[in-house]
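Worksheet: one structure, shown below.
A single protein chain has been omitted; all remaining protein chains appear in their positions.
Chain nomenclature is as follows: A and B, assigned in order of appearance, with residue numbering initiated at 1 for each chain independently.
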Amino acid sequence: MYRTRKTLFTAAALLAGSTGLAGIAQAEDTIKMGALATLEGAFAALGEDSMRGVTMALEEVDYMAGGKKIELVTGSSDASPDSAIRATRKLVEQDGVQVMVGPLSGSEGLAVKDYAKTQPDVTFVNGTSAAQDTTLRDPAPNFFRFSTDGAQWMAGLGEYAYNVKGYRSVAVLAEDYSFPYTQVFGFLEPFCRLGGKAPADARFWVPIGNKDYSSVIAALPDDVDAIYVALGGADAINFLTQYEQAGGELPLVAGSITVDQSVLGSKGRTRDFVIGTPSAGPISDTWDDPRWDAFVAAYQKRFPDGFPSPTLFSHGYYINTKALLLGIEAVGGDLSDGGAALRAALSALEFETPTGMVTLDPRRNAVADIFLTEVIVGPEGNLVNKTLEVIPAVSQTFGLAYEKFLEYGQVSRENPPCE
Amino acid sequence: MRQFIERHTFWAIVLVLLIAVFLWLVFAVWPPWLVAAIGRKKTFVNTLFNGVTLGGLYFLVASGFTLVFGLMRNVNLAHGSMYLLGGYIGYDVAEASGSWFLGLAVAFLVIALSGALLQVLVFRRMEGDDLRQTLVTIGLSIVAADLMLAAWTGVTYQFAPPEWLFGAAKLPIVSAVKSSGDAVYIKYPIYRLSVLVVAIGIGIALWLFLNRTRVGMMIRAGVNDRDMLSASGVNVQLVFAVVFAIGAGLAGFAGVVGGTALSISPGEDIRYLLASLIVVIVGGLGSVTGAAIGALLIGLAEQFGLAYFPTYGVVLTFLIMVFVLAVRPQGIMGGR
Partner (left out) sequence: MEARRRRGHGIFSGGIAWSDLHPGTVAAVVFLLAWPSFTSDFFTFQIGAYSLILGTIALSLMLLAGYGGMVSLAQLTVAGITAYLVAILGDNSVGVMGLGWPWWLTVPAAILAGAVLGALIGAISVRTEGIYTIMITLAIAVVSFFFVRQNYVLFNGWTGFAGVEPPTLFGIYWRDPVPFYYLSLLVAGGFFCAVAYVSRSTFGLGLQAIRDNPRRMRALGFDVALHRIFAFFLAGLIAATAGVLLVWFNGRVSPGTMGVEASIDILVIAVVGGLRHPIGPFLGAVGFVLLENFAIDLIDRERFNTVIGLVFLLVVLFSPDGLLGLWNRIRPRLRFDRNARPVAGRATMDAAGQPASARQSTS
């Protein structure tokens, strides 16, 4: 009872206090930066890792850029677009941030892009959201994505499956929402162009959060060469175990988050049968490159209680935050023109990341290197992804002209048809 | 049985025919026209088994829920949280000790104890006030879900069952005959078959407990008339605590069993709460037999929905619930 009253009074005090503060202009020598990630709900662990990326980028420059002090304000969502918008609105309209990093997931990204259009003086930089349309169709002039989208992440995998593995027909098993659609599109588009087949009745779209795959496994056809699986997190773990239990024998081809460390390193049985499964994504645990090694070492030193190796979430937030800081540096911390100069600087930015050079295309989406990987047994006996090949400078339109690429249409269950 | 046949000859014939068709569907090799009509036999039989085994799992969770309600009129909406907590605790114990069975036992005991404590410390104070009790359980489930997220994070946990339970067994059911004349047998995970066996075992044990023991007799008497039971000199509070302990313990037990068959992660509490709700609404609140029937129905509906029309699978479950409510509001086996 006492607690309830206290909360109410605290709330009342806050109300009075914050109302007064809202109008006060901020000090001249600081820049307020917002960071939005999923710090609550089932994705909280990923959100925390994202914030590690932000922290690393800021600590590298000691919270200073362009001669200004950077003040970080954190926002939290639960991965739903509604909560992402409420948190963003609070950061922008109440806390008065001038630049912002985030959000984490695809539909949040689309929502924040829409909101960005109503705040032309604030500069938004993506976190890790990877929906294609955040930048491809109807982009916001003040939304930048220095990380890549879900279709880009699949670069090289379709060709590899067809040419090297020799697969000619695949079944598809993926969650039923836009991110897997994007990944399936990214994989099938080159695979089918080469002559591969993935007929519509061999594509299985399961509800996200489905735990029991046994009936779906029973329905998978026998007469295909492999199964392309785009499931994430718990869904992937459930599928892999049940597939093994059911005595499944077809080889797998995996989406970017189907055989990453959150799945391979999960608690429970080791899944030796996934050894040799090819995949592709924006990072590779075992890329033998000094830039990546330095990043991993810095991450492990700074966050001993973090993941064994940075995830694509800390990586994505790190890159985007770093780009923003470089932009602020380039304009000498001068955002007095509503950030117009900053946005011009960001558009022209070209910089070195732990995973190679990153530039932007005309719609402010990253052109970056993608890693083609394969699951192997690592030096410590655990499963890791070995880098097979680095696909250089992958663009959002797969190197096609923008108009030509739009003709493929929006990602969906049936795109590409591939009959 | 004979009485039934004599009284309802027509329905008995229909029933026998249905069983015959069903057995034929399971054991015969399907002719091509049937495959063309409803897909491969492998899919059908596997889905059937999945439905039945999932029904077994749902029964484990829902029987505790319905038992507690039957006696105490307490709708424990924290039942899903108990399932999840049982899974997490069982996992930690199994990991630390290396014994899956120890994890199972500890999960049962710890959750049973927490259930008894809840009954003694909280629900006893607001007896007869159903709504407030229910609200308390909602509050508990909000806090529990968040604290479990803090303690075990959002990572997915999956048990390693004893090796002899892992892998697939070949069933003596032919799914197709190859062109070479070899029969292809259907493979099915051993673990899921054992879930079914365990569920049937628990069901029989519950039945024996309720019908053949002294405490069971008191419980049944309490379900019928609580006041009269207490007037006849029985320590009702003790009976309540025992029942709550058993009900909660079953949820914890199911957490380990279900966590091994599938996995445990945040959000599972709501899934199994929903499953329990629908199972007991369909089966009838307070009836263990009803829980078994409801669990089987919902398990089958969910699996056939997932295999044959994934988008509308959840609607099938819902329609069953609405249909039962419309025809028999108290549930299939509901007494009052």
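Simple rule for what comes next: contacts are C-beta pairs under 8 Å (C-beta built on N, C-alpha and C of every residue); 3 or more make two chains touch, one makes a residue touch a chain.
What you see is a predicted model, and the numbers here were worked out from it, not measured in a lab.
The omitted chain makes contact with just one of the residues B:89, B:277 or B:333: B:277. The residue touching the chain not shown here, chosen from B:155, B:171 or B:314, is B:314.
Where chain B meets the chain that is not shown, the touching residues are 73, 75, 77, 122, 128-132, 134-136, 138-140, 142-143, 145-147, 150, 270, 274, 277-278, 280-281, 285, 310-315, 317-318, 321-322, 325-326, 329-330.
Although one chain is not displayed, chain A still touches it through residues 1, 3-5, 7-8, 10-11, 14-15, 18-19, 22-23, 39-40, 44, 74-76, 78-83, 85-86, 89-90, 93-94, 107, 110-111, 114, 138, 176-178, 207-208, 410, 413.
The rule is short, and it goes like this: only the chains that are shown with their structure count from here on.
Considering their complex, residues 41-46, 176, 204-207, 209-212, 214-219, 233-234, 237-238, 241-242, 245-247, 262, 266-269 of chain A touch chain B. Across the complex, chain A is touched by residues 39, 42-43, 46-47, 50, 54, 91, 95, 149, 153-160, 166-168, 187-189, 191-192, 262-263, 265-268, 271, 302-304, 306-307, 310-311, 313-314 of chain B.
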